[in-house]
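I'd like to ask some things about the structure below.
We show some of the complex, not the whole, and keep each chain where it was.
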Amino acid sequence: MQVFRRDREFVLRLDAGEELFDSLASLARSEQLRAGVIVEGIGMLSRARLGYWNGREYAPRELTTPHELVALHGSLAEADGAPSLHLHAALAGPDHTVVGGHLLDGRVGLLAEIYLVTFGGGRFGRPLDESRGLRTLDLCPGPAGTG
Amino acid sequence: MQVFRRDREFVLRLDAGEELFDSLASLARSEQLRAGVIVEGIGMLSRARLGYWNGREYAPRELTTPHELVALHGSLAEADGAPSLHLHAALAGPDHTVVGGHLLDGRVGLLAEIYLVTFGGGRFGRPLDESRGLRTLDLCPGPAGTG
């Protein structure tokens, strides 16, 4: 990963073989980023797993052929003391049709270019919403609100 | 709606049942926002109405099953003294295929996370282009240019 930083903004170039979630989480840990927005990302993913929330779970779809990454957006928070990423993606296949959804997993193909804006001093949480069975973004967690 | 504000940037969490246009317009009114960009948004919409401009009108498509919101972008201006939003969206259904277009209407499902950048002092307009029958963005309206 190559990193360009300007104050609280980051432009990242991820290289072939990198895991999207691991690389972003690793940056968040090393830079102590606790609140941010994954503003956009393009590139290519060699494989990806998309989810559709059906009310109980993420119905998955595995993409094993490389796809052009045409949209990548989401948020960076902290949950249980670790970086928590929520990403959605749209991906175009060899015939240029687009599939998308909640991104469960993604490995960079050729490369990925990602733009990240962070809010130093801010602290987003992602507590478990027990009634629904998933974590949801909390923009203003109190001192004990990140668990 | 939960709001995180940092100077002229906003991160919003909209909750189940909120109308996208109403919530954004309401924020624009209360914060007196007259120029901005809806930079990105993800989440889920429980229903949405998409349009395709065919030269005369927006050919509509109603989505009544929940869809993952994979792209949401647009602009915030002022027209006739009221907030004017122009939004495009891409949405993934249960089979992960993506539909999209001009967003005519959208109701938040589980939640939506939206990133908004505004330009205090700026004033975008959306005057009616009579020859085409629709309003188009004007980035530098004069004192009387918002009508």
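Per-chain numbering from 1; labels A and B assigned in written order.
The definition used in the following text is that a residue touches a chain if its C-beta (ideal position, glycine included) is under 8 Å from a C-beta of that chain, and two chains touch if they have at least 3 such contacts.
What you see is a predicted model, and the numbers here were worked out from it, not measured in a lab.
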item	value
2 chains shown - copies of the sequence in the complete complex	3
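By our rule, only the chains that are shown with their structure count from here on.
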item	value
Superposing rotation of chain A relative to chain B, computed on C-alpha atoms, to nearest 5°	120
Chain A and chain B, separation of their C-alpha mean positions in angstrom	22
Parts of chain A lying in touch with chain B, wherever the complex brings them together	35, 37, 39-40, 50-54, 59, 61, 71, 73-75, 86-90, 97-102, 117, 119, 122, 124, 132, 134, 136-140
Residues of chain B defined as touching chain A within the complex	2-4, 6, 9, 11-13, 39-44, 66, 68-71, 90, 92-98, 110-111, 113, 115
